[in-house]
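These notes concern the structure reproduced below.
Every protein chain but one is kept in place in this view of the complex.
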Amino acid sequence: MTAMQIVFLLTAVVALFSAFRVVTTPNMVHAALWLIVTLSSVAVLYVLLSASFFAVVQIVVYVGAIAILMMFVVMLTRREMRDRGPQLGKQWPWAAVLAVLAFGGLTWLVRSAALPASPVGEVPATSVADLGAALVNPGGFVIPFEIASVLLLAALIGAVYVAWTRRNS
Amino acid sequence: MGILSQPVGAIAEWLRNLLLGWGLSPGLTTVLLYLIGAGVLATLVQTWVIFLIWYERKIIGRFQDRLGPNRVGPYGLLQPFADFIKIMTKEVIIPEGADKPIYILGPIVMDAGVLMLWAVIPLMPMVGMDINVAALYTIAVGAFATLGILMSGWASNNKFALVSAIRTVAQMISYEVPTVLALLVPVLLAGTMSLQGIVEAQHVWYIVAAPLAFLIYFISSVAEVGRTPFDLLEAESEIVAGFHIEYSGMVFAIFYVGDFLHAFTIGALAAVLFLGGWRGPGAEAFPLLGLLYLWIKAFAVYFLVVWARGSLPRVRIDQMMNFSWKFLTPLALVLLVLTAVLDYFVAGWGAWGQALSHLVMNLVVGWLVLRYLQAWEKARAARRPVVAQPGQYPVARPPRPAVAETSTEAAS
Partner (left out) sequence: MDSWIYIGIFVALSFFFPALLAVLGWFLGPRRPNPVKQDTYECGLETVGETWVQFKIQYYLFALVFLIFDVELVFLYPWAVAYHKLPLYGVIEGVIFVVMLAAALVYAWRKGALEWA
(Lines give C-alpha, C1' and ligand atoms only; values in the text may rest on other atoms or scores of the structure.)
Protein backbone atom coordinates (compact mmCIF):
# COMPACT_ATOMS: atom_id res chain seq x y z
CA MET A 1 0.00 0.00 0.00
CA THR A 2 1.44 3.35 -0.97
CA ALA A 3 1.26 6.49 1.14
CA MET A 4 -1.22 7.92 -1.34
CA GLN A 5 -3.59 5.00 -0.79
CA ILE A 6 -3.39 5.44 2.98
CA VAL A 7 -4.25 9.13 2.64
CA PHE A 8 -7.10 8.23 0.29
CA LEU A 9 -8.52 5.65 2.68
CA LEU A 10 -8.31 8.00 5.66
CA THR A 11 -10.01 10.77 3.69
CA ALA A 12 -12.70 8.41 2.46
CA VAL A 13 -13.41 7.25 6.01
CA VAL A 14 -13.66 10.85 7.21
CA ALA A 15 -15.94 11.76 4.30
CA LEU A 16 -18.25 8.80 4.89
CA PHE A 17 -18.39 9.22 8.65
CA SER A 18 -19.14 12.94 8.45
CA ALA A 19 -21.75 12.33 5.74
CA PHE A 20 -23.38 9.83 8.09
CA ARG A 21 -23.34 12.41 10.89
CA VAL A 22 -24.94 14.99 8.58
CA VAL A 23 -28.11 12.93 8.38
CA THR A 24 -28.11 11.55 11.93
CA THR A 25 -27.32 14.58 14.06
CA PRO A 26 -30.46 16.19 15.50
CA ASN A 27 -28.93 19.66 15.50
CA MET A 28 -29.21 21.52 12.20
CA VAL A 29 -26.10 23.67 12.67
CA HIS A 30 -24.06 20.61 13.62
CA ALA A 31 -25.34 18.94 10.48
CA ALA A 32 -24.11 21.89 8.42
CA LEU A 33 -20.71 21.72 10.11
CA TRP A 34 -20.41 18.00 9.43
CA LEU A 35 -21.34 18.76 5.84
CA ILE A 36 -18.38 21.14 5.70
CA VAL A 37 -16.12 18.29 6.85
CA THR A 38 -17.55 16.06 4.12
CA LEU A 39 -17.08 18.68 1.41
CA SER A 40 -13.53 19.43 2.55
CA SER A 41 -12.61 15.76 2.38
CA VAL A 42 -13.98 15.64 -1.15
CA ALA A 43 -11.60 18.53 -1.92
CA VAL A 44 -8.74 16.39 -0.59
CA LEU A 45 -9.85 13.60 -2.91
CA TYR A 46 -9.65 16.03 -5.83
CA VAL A 47 -6.10 16.89 -4.81
CA LEU A 48 -5.23 13.19 -4.77
CA LEU A 49 -6.52 13.03 -8.35
CA SER A 50 -4.21 15.95 -9.26
CA ALA A 51 -7.28 18.08 -10.01
CA SER A 52 -6.06 21.02 -7.93
CA PHE A 53 -8.30 23.59 -9.61
CA PHE A 54 -11.39 21.59 -8.73
CA ALA A 55 -10.15 21.07 -5.19
CA VAL A 56 -9.90 24.81 -4.68
CA VAL A 57 -13.22 25.48 -6.41
CA GLN A 58 -14.80 22.85 -4.18
CA ILE A 59 -13.69 24.81 -1.12
CA VAL A 60 -14.57 28.24 -2.54
CA VAL A 61 -18.04 27.33 -3.77
CA TYR A 62 -19.18 24.53 -1.48
CA VAL A 63 -17.53 25.38 1.85
CA GLY A 64 -17.19 29.13 1.34
CA ALA A 65 -20.60 29.75 -0.15
CA ILE A 66 -23.09 26.90 -0.01
CA ALA A 67 -22.34 25.37 3.41
CA ILE A 68 -22.02 28.73 5.11
CA LEU A 69 -25.29 29.81 3.49
CA MET A 70 -26.93 26.69 4.88
CA MET A 71 -25.79 27.57 8.39
CA PHE A 72 -26.96 31.09 7.74
CA VAL A 73 -30.42 29.97 6.63
CA VAL A 74 -30.73 27.68 9.66
CA MET A 75 -29.85 30.61 11.90
CA LEU A 76 -32.31 32.86 10.10
CA THR A 77 -35.27 30.52 10.29
CA ARG A 78 -34.96 28.18 13.28
CA ARG A 79 -36.05 29.45 16.65
CA GLU A 80 -34.57 26.56 18.58
CA MET A 81 -30.91 25.83 19.06
CA ARG A 82 -31.55 22.11 19.29
CA ASP A 83 -34.20 20.57 17.12
CA ARG A 84 -35.88 17.83 19.04
CA GLY A 85 -38.22 16.60 16.34
CA PRO A 86 -38.20 12.95 15.26
CA GLN A 87 -35.28 11.94 13.09
CA LEU A 88 -37.30 9.63 10.87
CA GLY A 89 -40.44 10.35 8.87
CA LYS A 90 -43.28 7.89 8.43
CA GLN A 91 -42.06 6.86 4.99
CA TRP A 92 -38.65 5.68 6.16
CA PRO A 93 -39.00 2.00 5.00
CA TRP A 94 -39.61 3.21 1.44
CA ALA A 95 -36.68 5.55 1.64
CA ALA A 96 -34.50 2.72 2.95
CA VAL A 97 -35.50 0.46 0.07
CA LEU A 98 -34.79 3.21 -2.45
CA ALA A 99 -31.44 3.95 -0.85
CA VAL A 100 -30.39 0.29 -0.94
CA LEU A 101 -31.48 0.04 -4.59
CA ALA A 102 -29.58 3.16 -5.54
CA PHE A 103 -26.49 1.96 -3.70
CA GLY A 104 -26.68 -1.42 -5.41
CA GLY A 105 -27.15 0.18 -8.80
CA LEU A 106 -24.22 2.51 -8.34
CA THR A 107 -22.01 -0.33 -7.09
CA TRP A 108 -22.95 -2.39 -10.14
CA LEU A 109 -22.24 0.56 -12.41
CA VAL A 110 -18.81 1.21 -10.90
CA ARG A 111 -17.84 -2.46 -10.96
CA SER A 112 -18.95 -3.01 -14.54
CA ALA A 113 -17.34 0.15 -15.90
CA ALA A 114 -13.88 -0.24 -17.38
CA LEU A 115 -11.90 2.11 -15.14
CA PRO A 116 -8.22 2.69 -15.79
CA ALA A 117 -6.00 0.93 -13.27
CA SER A 118 -4.26 4.05 -12.04
CA PRO A 119 -6.40 7.17 -12.21
CA VAL A 120 -3.49 9.53 -11.69
CA GLY A 121 -1.46 10.30 -14.76
CA GLU A 122 0.99 13.12 -15.16
CA VAL A 123 -1.02 16.32 -15.24
CA PRO A 124 0.68 19.19 -17.08
CA ALA A 125 1.30 22.31 -15.05
CA THR A 126 -0.70 24.35 -17.56
CA SER A 127 -3.91 22.39 -16.98
CA VAL A 128 -5.81 25.44 -15.71
CA ALA A 129 -4.82 27.48 -18.77
CA ASP A 130 -5.86 24.57 -21.00
CA LEU A 131 -9.22 24.51 -19.26
CA GLY A 132 -9.61 28.24 -19.76
CA ALA A 133 -8.70 27.99 -23.44
CA ALA A 134 -11.13 25.10 -23.91
CA LEU A 135 -13.93 27.09 -22.27
CA VAL A 136 -13.84 29.82 -24.93
CA ASN A 137 -12.72 27.68 -27.87
CA PRO A 138 -15.40 27.40 -30.57
CA GLY A 139 -14.35 23.78 -31.01
CA GLY A 140 -14.49 23.27 -27.25
CA PHE A 141 -17.04 24.32 -24.69
CA VAL A 142 -17.93 27.85 -25.68
CA ILE A 143 -21.66 27.14 -25.96
CA PRO A 144 -21.93 25.46 -22.52
CA PHE A 145 -19.79 28.29 -21.10
CA GLU A 146 -22.12 31.01 -22.35
CA ILE A 147 -25.21 28.97 -21.54
CA ALA A 148 -23.90 28.61 -17.98
CA SER A 149 -23.84 32.38 -17.66
CA VAL A 150 -27.42 32.64 -18.97
CA LEU A 151 -28.50 29.85 -16.63
CA LEU A 152 -26.97 31.58 -13.62
CA LEU A 153 -28.62 34.85 -14.66
CA ALA A 154 -31.95 33.02 -14.81
CA ALA A 155 -31.28 31.47 -11.41
CA LEU A 156 -30.63 34.90 -9.95
CA ILE A 157 -33.80 36.35 -11.49
CA GLY A 158 -35.78 33.43 -10.11
CA ALA A 159 -34.27 33.75 -6.66
CA VAL A 160 -34.88 37.48 -6.48
CA TYR A 161 -38.43 37.03 -7.79
CA VAL A 162 -39.33 34.35 -5.24
CA ALA A 163 -37.77 36.12 -2.27
CA TRP A 164 -39.15 39.48 -3.37
CA THR A 165 -42.79 38.41 -3.67
CA ARG A 166 -42.59 36.69 -0.29
CA ARG A 167 -41.26 39.83 1.24
CA ASN A 168 -43.95 42.06 -0.23
CA SER A 169 -46.89 39.90 0.75
CA MET B 1 24.97 26.23 -3.99
CA GLY B 2 25.93 28.87 -1.45
CA ILE B 3 24.06 29.85 1.66
CA LEU B 4 23.69 33.40 0.35
CA SER B 5 22.38 32.65 -3.12
CA GLN B 6 20.06 29.84 -2.04
CA PRO B 7 19.56 30.04 1.74
CA VAL B 8 16.61 27.70 2.07
CA GLY B 9 17.75 25.42 -0.75
CA ALA B 10 21.17 24.99 0.82
CA ILE B 11 19.81 24.17 4.25
CA ALA B 12 17.24 21.80 2.77
CA GLU B 13 19.94 20.05 0.72
CA TRP B 14 22.16 19.66 3.79
CA LEU B 15 19.25 18.26 5.85
CA ARG B 16 18.20 15.93 3.06
CA ASN B 17 21.70 14.47 2.82
CA LEU B 18 21.84 14.13 6.58
CA LEU B 19 18.52 12.28 6.69
CA LEU B 20 19.38 10.10 3.71
CA GLY B 21 22.65 9.33 5.44
CA TRP B 22 20.63 7.94 8.36
CA GLY B 23 19.13 5.42 5.98
CA LEU B 24 15.65 6.95 5.54
CA SER B 25 13.79 6.41 2.27
CA PRO B 26 13.70 9.38 -0.17
CA GLY B 27 9.91 9.71 0.09
CA LEU B 28 9.94 9.87 3.88
CA THR B 29 12.83 12.33 3.74
CA THR B 30 10.79 14.67 1.52
CA VAL B 31 7.82 14.51 3.89
CA LEU B 32 10.08 15.14 6.89
CA LEU B 33 11.73 18.08 5.17
CA TYR B 34 8.33 19.58 4.36
CA LEU B 35 7.24 19.00 7.93
CA ILE B 36 10.30 20.83 9.23
CA GLY B 37 9.88 23.66 6.71
CA ALA B 38 6.18 24.10 7.40
CA GLY B 39 6.75 23.84 11.15
CA VAL B 40 9.46 26.50 11.13
CA LEU B 41 7.45 28.87 8.94
CA ALA B 42 4.20 28.43 10.89
CA THR B 43 5.99 28.89 14.23
CA LEU B 44 7.79 32.01 13.03
CA VAL B 45 4.59 33.50 11.62
CA GLN B 46 2.64 32.72 14.76
CA THR B 47 5.36 34.20 16.98
CA TRP B 48 5.64 37.23 14.73
CA VAL B 49 2.26 38.32 16.06
CA ILE B 50 3.95 39.31 19.33
CA PHE B 51 5.83 41.98 17.43
CA LEU B 52 2.74 42.96 15.41
CA ILE B 53 0.77 43.64 18.58
CA TRP B 54 3.52 45.92 19.85
CA TYR B 55 3.75 47.70 16.48
CA GLU B 56 0.03 48.28 16.19
CA ARG B 57 -0.36 49.47 19.78
CA LYS B 58 2.55 51.85 19.33
CA ILE B 59 1.17 53.27 16.06
CA ILE B 60 -2.37 53.57 17.39
CA GLY B 61 -0.95 55.27 20.44
CA ARG B 62 0.75 57.87 18.28
CA PHE B 63 -2.44 58.42 16.28
CA GLN B 64 -4.25 59.10 19.52
CA ASP B 65 -1.48 61.37 20.81
CA ARG B 66 -0.31 58.85 23.39
CA LEU B 67 3.02 57.05 23.74
CA GLY B 68 1.69 53.51 23.60
CA PRO B 69 3.39 50.75 25.60
CA ASN B 70 6.74 52.04 26.89
CA ARG B 71 7.35 50.51 30.32
CA VAL B 72 8.35 46.88 29.83
CA GLY B 73 11.67 46.59 28.06
CA PRO B 74 13.16 49.08 25.58
CA TYR B 75 10.36 51.04 23.87
CA GLY B 76 7.90 48.69 25.55
CA LEU B 77 8.99 45.87 23.26
CA LEU B 78 8.52 43.25 25.95
CA GLN B 79 4.96 44.36 26.75
CA PRO B 80 3.31 41.67 24.55
CA PHE B 81 5.41 38.99 26.28
CA ALA B 82 4.15 40.18 29.64
CA ASP B 83 0.58 40.19 28.32
CA PHE B 84 1.03 36.74 26.89
CA ILE B 85 2.32 35.27 30.16
CA LYS B 86 -0.55 36.92 31.99
CA ILE B 87 -3.21 35.64 29.62
CA MET B 88 -1.78 32.11 29.81
CA THR B 89 -2.63 31.95 33.49
CA LYS B 90 -6.19 33.19 33.09
CA GLU B 91 -9.20 30.96 33.38
CA VAL B 92 -10.94 29.71 30.26
CA ILE B 93 -14.59 30.37 31.11
CA ILE B 94 -17.14 28.39 29.15
CA PRO B 95 -20.52 30.07 29.54
CA GLU B 96 -23.68 28.28 30.58
CA GLY B 97 -25.56 26.70 27.67
CA ALA B 98 -22.70 27.06 25.19
CA ASP B 99 -22.16 24.38 22.60
CA LYS B 100 -18.81 23.25 24.03
CA PRO B 101 -17.02 21.53 21.12
CA ILE B 102 -17.98 24.24 18.65
CA TYR B 103 -17.22 26.95 21.20
CA ILE B 104 -13.63 25.69 21.50
CA LEU B 105 -13.25 24.87 17.79
CA GLY B 106 -14.36 28.36 16.67
CA PRO B 107 -11.14 30.27 17.49
CA ILE B 108 -8.98 27.36 16.34
CA VAL B 109 -10.64 27.25 12.91
CA MET B 110 -10.40 31.05 12.63
CA ASP B 111 -6.69 31.13 13.41
CA ALA B 112 -6.03 28.12 11.16
CA GLY B 113 -7.76 29.88 8.27
CA VAL B 114 -5.32 32.76 8.62
CA LEU B 115 -2.19 30.63 9.09
CA MET B 116 -3.01 28.50 6.03
CA LEU B 117 -2.56 31.55 3.80
CA TRP B 118 1.17 31.49 4.55
CA ALA B 119 1.55 28.14 2.81
CA VAL B 120 1.44 29.81 -0.61
CA ILE B 121 2.96 33.27 -0.06
CA PRO B 122 6.25 33.45 -1.98
CA LEU B 123 8.74 34.73 0.60
CA MET B 124 11.71 35.06 -1.73
CA PRO B 125 12.79 33.85 -5.14
CA MET B 126 12.46 30.06 -5.38
CA VAL B 127 10.93 29.76 -1.90
CA GLY B 128 7.28 29.24 -1.16
CA MET B 129 5.22 26.49 -2.66
CA ASP B 130 4.29 27.09 -6.24
CA ILE B 131 0.84 25.59 -6.80
CA ASN B 132 -0.91 26.62 -9.97
CA VAL B 133 -4.11 27.70 -8.18
CA ALA B 134 -2.55 29.72 -5.34
CA ALA B 135 -4.59 32.89 -5.98
CA LEU B 136 -7.87 31.03 -5.67
CA TYR B 137 -6.45 29.14 -2.68
CA THR B 138 -6.16 32.42 -0.78
CA ILE B 139 -9.88 33.01 -1.35
CA ALA B 140 -10.71 29.42 -0.38
CA VAL B 141 -8.96 29.37 2.99
CA GLY B 142 -10.47 32.75 3.77
CA ALA B 143 -13.72 30.85 4.11
CA PHE B 144 -12.33 29.06 7.15
CA ALA B 145 -11.59 32.29 8.98
CA THR B 146 -15.20 33.35 8.41
CA LEU B 147 -16.44 29.94 9.43
CA GLY B 148 -14.52 30.12 12.71
CA ILE B 149 -16.14 33.44 13.61
CA LEU B 150 -19.56 32.13 12.62
CA MET B 151 -19.08 29.02 14.77
CA SER B 152 -18.00 30.88 17.88
CA GLY B 153 -20.72 33.48 17.49
CA TRP B 154 -23.35 30.79 17.27
CA ALA B 155 -21.99 28.52 20.00
CA SER B 156 -21.62 31.20 22.68
CA ASN B 157 -25.31 31.23 23.62
CA ASN B 158 -25.33 35.00 23.64
CA LYS B 159 -27.56 37.34 21.65
CA PHE B 160 -24.79 39.80 20.89
CA ALA B 161 -22.52 37.03 19.69
CA LEU B 162 -25.24 35.68 17.42
CA VAL B 163 -25.91 39.11 15.92
CA SER B 164 -22.20 39.33 15.31
CA ALA B 165 -22.15 35.92 13.61
CA ILE B 166 -24.94 36.97 11.25
CA ARG B 167 -23.21 40.25 10.49
CA THR B 168 -20.00 38.36 9.80
CA VAL B 169 -21.68 36.32 7.11
CA ALA B 170 -23.37 39.39 5.62
CA GLN B 171 -20.04 41.21 5.48
CA MET B 172 -18.14 38.24 4.12
CA ILE B 173 -20.62 37.54 1.33
CA SER B 174 -20.73 41.21 0.36
CA TYR B 175 -17.00 41.78 0.19
CA GLU B 176 -15.91 38.47 -1.24
CA VAL B 177 -17.34 39.44 -4.64
CA PRO B 178 -15.17 42.57 -5.12
CA THR B 179 -12.15 40.75 -3.66
CA VAL B 180 -12.45 37.95 -6.17
CA LEU B 181 -13.04 40.40 -9.03
CA ALA B 182 -10.07 42.57 -8.10
CA LEU B 183 -7.88 39.49 -7.73
CA LEU B 184 -8.80 38.55 -11.30
CA VAL B 185 -6.96 41.62 -12.63
CA PRO B 186 -3.40 40.58 -11.57
CA VAL B 187 -4.21 36.99 -12.56
CA LEU B 188 -5.27 38.20 -15.99
CA LEU B 189 -2.21 40.43 -16.41
CA ALA B 190 0.21 37.72 -15.29
CA GLY B 191 -1.61 34.88 -17.03
CA THR B 192 -1.14 32.58 -14.06
CA MET B 193 -2.72 31.91 -10.68
CA SER B 194 0.55 30.91 -9.04
CA LEU B 195 1.63 33.70 -6.68
CA GLN B 196 5.30 33.07 -7.47
CA GLY B 197 4.40 33.45 -11.15
CA ILE B 198 2.51 36.69 -10.47
CA VAL B 199 5.54 38.12 -8.67
CA GLU B 200 7.87 37.07 -11.49
CA ALA B 201 5.55 38.66 -14.07
CA GLN B 202 5.67 42.04 -12.33
CA HIS B 203 8.48 43.70 -14.24
CA VAL B 204 6.48 46.78 -13.44
CA TRP B 205 4.53 46.56 -10.19
CA TYR B 206 0.86 45.97 -10.81
CA ILE B 207 -0.03 48.91 -8.63
CA VAL B 208 1.10 51.02 -11.61
CA ALA B 209 -0.97 49.07 -14.09
CA ALA B 210 -3.97 48.51 -11.83
CA PRO B 211 -4.15 51.07 -9.02
CA LEU B 212 -7.94 50.86 -8.84
CA ALA B 213 -7.86 47.08 -8.55
CA PHE B 214 -5.34 47.46 -5.72
CA LEU B 215 -7.67 49.89 -3.94
CA ILE B 216 -10.66 47.58 -4.36
CA TYR B 217 -8.64 44.59 -3.19
CA PHE B 218 -7.29 46.48 -0.22
CA ILE B 219 -10.65 47.87 0.91
CA SER B 220 -12.52 44.60 0.57
CA SER B 221 -9.74 42.66 2.30
CA VAL B 222 -9.92 45.06 5.22
CA ALA B 223 -13.66 44.44 5.28
CA GLU B 224 -13.15 40.68 5.25
CA VAL B 225 -10.78 40.91 8.19
CA GLY B 226 -13.39 42.99 9.97
CA ARG B 227 -11.09 45.90 10.74
CA THR B 228 -12.26 49.46 11.29
CA PRO B 229 -14.09 51.04 9.45
CA PHE B 230 -15.79 47.70 8.78
CA ASP B 231 -15.66 46.27 12.31
CA LEU B 232 -19.42 45.75 12.53
CA LEU B 233 -18.82 42.25 13.80
CA GLU B 234 -17.17 43.62 16.92
CA ALA B 235 -18.85 47.03 17.27
CA GLU B 236 -18.10 47.56 20.97
CA SER B 237 -20.72 50.27 21.32
CA GLU B 238 -23.61 48.15 19.98
CA ILE B 239 -22.88 44.48 20.45
CA VAL B 240 -20.03 44.71 23.00
CA ALA B 241 -17.31 42.85 21.04
CA GLY B 242 -19.67 40.47 19.29
CA PHE B 243 -18.43 36.98 18.57
CA HIS B 244 -15.69 36.95 21.23
CA ILE B 245 -17.81 38.43 24.00
CA GLU B 246 -17.95 35.16 25.96
CA TYR B 247 -14.32 34.19 25.42
CA SER B 248 -11.61 34.54 28.01
CA GLY B 249 -8.06 33.41 28.70
CA MET B 250 -6.15 31.53 26.07
CA VAL B 251 -9.08 30.89 23.72
CA PHE B 252 -9.64 34.63 23.54
CA ALA B 253 -5.94 35.10 22.88
CA ILE B 254 -6.25 32.85 19.83
CA PHE B 255 -8.82 35.25 18.38
CA TYR B 256 -6.56 38.17 19.21
CA VAL B 257 -3.57 36.53 17.55
CA GLY B 258 -5.64 35.53 14.53
CA ASP B 259 -6.96 39.06 14.06
CA PHE B 260 -3.53 40.74 14.10
CA LEU B 261 -2.01 38.06 11.91
CA HIS B 262 -4.88 38.36 9.42
CA ALA B 263 -4.33 42.10 9.07
CA PHE B 264 -0.61 41.60 8.43
CA THR B 265 -1.30 38.70 6.08
CA ILE B 266 -3.53 40.77 3.82
CA GLY B 267 -0.69 43.28 3.80
CA ALA B 268 1.66 40.55 2.62
CA LEU B 269 -0.86 39.31 0.04
CA ALA B 270 -1.46 42.80 -1.34
CA ALA B 271 2.33 43.25 -1.50
CA VAL B 272 2.70 40.01 -3.44
CA LEU B 273 -0.16 40.73 -5.83
CA PHE B 274 0.33 44.42 -6.49
CA LEU B 275 3.63 45.65 -5.04
CA GLY B 276 5.95 43.14 -6.66
CA GLY B 277 6.38 40.79 -3.69
CA TRP B 278 10.09 40.09 -3.15
CA ARG B 279 11.14 42.12 -6.20
CA GLY B 280 13.73 44.79 -5.63
CA PRO B 281 17.33 45.61 -6.47
CA GLY B 282 19.57 42.59 -5.91
CA ALA B 283 16.78 40.27 -4.83
CA GLU B 284 17.54 37.72 -7.53
CA ALA B 285 21.16 37.35 -6.42
CA PHE B 286 20.53 37.49 -2.66
CA PRO B 287 17.12 35.96 -1.90
CA LEU B 288 17.28 37.04 1.73
CA LEU B 289 17.16 40.62 0.48
CA GLY B 290 13.91 39.64 -1.29
CA LEU B 291 12.44 38.53 2.03
CA LEU B 292 13.37 41.92 3.49
CA TYR B 293 11.70 43.74 0.57
CA LEU B 294 8.54 41.67 0.98
CA TRP B 295 8.49 42.41 4.69
CA ILE B 296 8.90 46.16 4.15
CA LYS B 297 6.09 46.20 1.58
CA ALA B 298 3.83 44.11 3.79
CA PHE B 299 4.46 46.51 6.65
CA ALA B 300 3.67 49.46 4.42
CA VAL B 301 0.25 48.01 3.58
CA TYR B 302 -0.28 46.95 7.19
CA PHE B 303 0.46 50.52 8.22
CA LEU B 304 -2.42 51.65 5.95
CA VAL B 305 -4.72 49.21 7.76
CA VAL B 306 -3.65 50.59 11.14
CA TRP B 307 -3.96 54.13 9.83
CA ALA B 308 -7.54 53.44 8.77
CA ARG B 309 -8.22 51.98 12.20
CA GLY B 310 -6.80 55.05 13.86
CA SER B 311 -8.69 57.62 11.79
CA LEU B 312 -11.99 56.34 10.42
CA PRO B 313 -15.33 55.90 12.19
CA ARG B 314 -17.34 52.73 11.82
CA VAL B 315 -19.82 52.58 8.93
CA ARG B 316 -23.49 51.62 9.29
CA ILE B 317 -24.58 48.22 8.03
CA ASP B 318 -26.64 49.63 5.14
CA GLN B 319 -23.71 51.83 4.12
CA MET B 320 -21.44 48.82 4.26
CA MET B 321 -23.72 46.75 2.04
CA ASN B 322 -24.30 49.58 -0.42
CA PHE B 323 -20.62 50.35 -0.66
CA SER B 324 -19.83 46.81 -1.69
CA TRP B 325 -22.77 45.98 -3.96
CA LYS B 326 -23.44 49.35 -5.54
CA PHE B 327 -19.96 50.77 -5.74
CA LEU B 328 -17.07 48.31 -5.49
CA THR B 329 -18.68 45.45 -7.43
CA PRO B 330 -19.83 47.46 -10.48
CA LEU B 331 -16.52 49.33 -10.54
CA ALA B 332 -14.57 46.07 -10.41
CA LEU B 333 -16.69 44.62 -13.23
CA VAL B 334 -16.12 47.64 -15.46
CA LEU B 335 -12.43 47.58 -14.64
CA LEU B 336 -12.14 43.90 -15.48
CA VAL B 337 -13.76 44.34 -18.90
CA LEU B 338 -11.65 47.40 -19.73
CA THR B 339 -8.44 45.72 -18.57
CA ALA B 340 -9.17 42.62 -20.64
CA VAL B 341 -9.97 44.56 -23.81
CA LEU B 342 -7.13 47.07 -23.42
CA ASP B 343 -4.51 44.46 -22.61
CA TYR B 344 -5.31 42.61 -25.81
CA PHE B 345 -4.47 45.66 -27.91
CA VAL B 346 -1.35 46.77 -26.05
CA ALA B 347 0.12 43.27 -25.81
CA GLY B 348 3.20 44.11 -27.89
CA TRP B 349 4.11 47.42 -26.24
CA GLY B 350 6.65 46.15 -23.74
CA ALA B 351 6.35 46.11 -19.95
CA TRP B 352 6.33 49.87 -19.39
CA GLY B 353 4.13 50.62 -22.41
CA GLN B 354 1.53 48.16 -21.18
CA ALA B 355 1.69 49.40 -17.61
CA LEU B 356 1.41 53.06 -18.57
CA SER B 357 -1.49 52.52 -20.95
CA HIS B 358 -3.30 50.63 -18.19
CA LEU B 359 -2.46 53.44 -15.80
CA VAL B 360 -3.99 56.01 -18.16
CA MET B 361 -7.13 53.89 -18.45
CA ASN B 362 -7.30 53.57 -14.65
CA LEU B 363 -6.85 57.30 -14.19
CA VAL B 364 -9.65 58.06 -16.67
CA VAL B 365 -11.98 55.58 -14.94
CA GLY B 366 -10.99 56.93 -11.54
CA TRP B 367 -11.65 60.52 -12.64
CA LEU B 368 -15.08 59.56 -14.07
CA VAL B 369 -15.95 57.76 -10.85
CA LEU B 370 -14.95 60.78 -8.80
CA ARG B 371 -17.06 63.07 -10.98
CA TYR B 372 -19.99 60.66 -10.63
CA LEU B 373 -19.59 60.57 -6.87
CA GLN B 374 -19.48 64.37 -6.74
CA ALA B 375 -22.67 64.61 -8.79
CA TRP B 376 -24.30 61.97 -6.60
CA GLU B 377 -23.28 63.76 -3.43
CA LYS B 378 -24.63 67.02 -4.81
CA ALA B 379 -27.95 65.39 -5.68
CA ARG B 380 -28.12 63.88 -2.21
CA ALA B 381 -27.35 67.20 -0.60
CA ALA B 382 -30.12 68.81 -2.69
CA ARG B 383 -32.64 66.24 -1.39
CA ARG B 384 -31.67 66.95 2.20
CA PRO B 385 -33.63 69.79 3.82
CA VAL B 386 -31.00 72.44 4.06
CA VAL B 387 -31.63 75.76 5.68
CA ALA B 388 -29.15 78.32 4.48
CA GLN B 389 -29.04 81.76 5.96
CA PRO B 390 -27.21 84.58 4.25
CA GLY B 391 -23.76 84.89 5.75
CA GLN B 392 -23.98 81.47 7.42
CA TYR B 393 -22.79 77.98 6.53
CA PRO B 394 -25.69 75.83 5.35
CA VAL B 395 -26.82 73.55 8.15
CA ALA B 396 -28.89 70.39 7.98
CA ARG B 397 -31.16 71.47 10.81
CA PRO B 398 -33.21 74.65 11.12
CA PRO B 399 -31.67 77.15 13.53
CA ARG B 400 -32.89 77.08 17.09
CA PRO B 401 -35.85 79.28 17.93
CA ALA B 402 -34.90 82.61 19.44
CA VAL B 403 -36.73 81.82 22.70
CA ALA B 404 -34.27 79.10 23.63
CA GLU B 405 -31.33 81.38 23.04
CA THR B 406 -32.62 84.10 25.31
CA SER B 407 -33.49 81.66 28.08
CA THR B 408 -29.97 80.20 28.14
CA GLU B 409 -28.57 83.68 28.26
CA ALA B 410 -30.82 84.53 31.13
CA ALA B 411 -29.75 81.42 32.99
CA SER B 412 -26.11 82.19 32.62
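A and B are the chain letters, set down in written order, and residue numbers restart from 1 in every chain.
The criterion applied here is as follows: a residue touches a chain if its C-beta (ideal position, glycine included) is under 8 Å from a C-beta of that chain, and two chains touch if they have at least 3 such contacts.
Since this is a predicted model, take the numbers as computed values, not measurements.
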item	value
Chain not shown: contacting residue from B:R66, B:K90, B:H203 or B:R371	B:K90
Hidden partner chain, touching residue among B:I102, B:M124, B:I149 or B:M193	B:M193
Selected from B:I53, B:I102 or B:I131 as touching the chain missing from the view	B:I131
In chain B, positions touching the absent partner	30-31, 34-35, 37-39, 41-43, 46, 87-97, 104, 107-109, 111-113, 115-116, 118-120, 129-131, 135-137, 157-160, 162, 166, 169-170, 173-174, 176-177, 180-181, 184, 187-188, 191-193, 240, 245-246, 249-251, 253-254, 257-258, 317-318, 321-322, 325-326, 329-330, 333, 336-337, 340-341, 343-344, 347
Touching residues on chain A - with respect to the absent chain	44, 47, 50, 52-53, 57, 60-61, 64-66, 69, 72-73, 75-81, 128-133, 135-138, 142, 145-146, 148-150, 152-153, 155-157, 159-161, 163-164, 166-167
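Here is the rule we use: only the chains that are shown with their structure count from here on.
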item	value
Between chain B and chain A, distance of the C-alpha-averaged centres to the nearest whole Å	29
Residue ranges of chain A touching chain B (in the complex, touch as defined)	3, 29-30, 33, 36, 52-53, 55-57, 59-60, 63-65, 68-69, 71-72, 75-76, 81, 125-129
Touching residues on chain B, where the partner in the complex is chain A	27, 31, 99, 102, 131-133, 136-137, 139-144, 146-147, 150-151, 154, 157, 162, 165-166, 169, 172-173, 176, 191-193
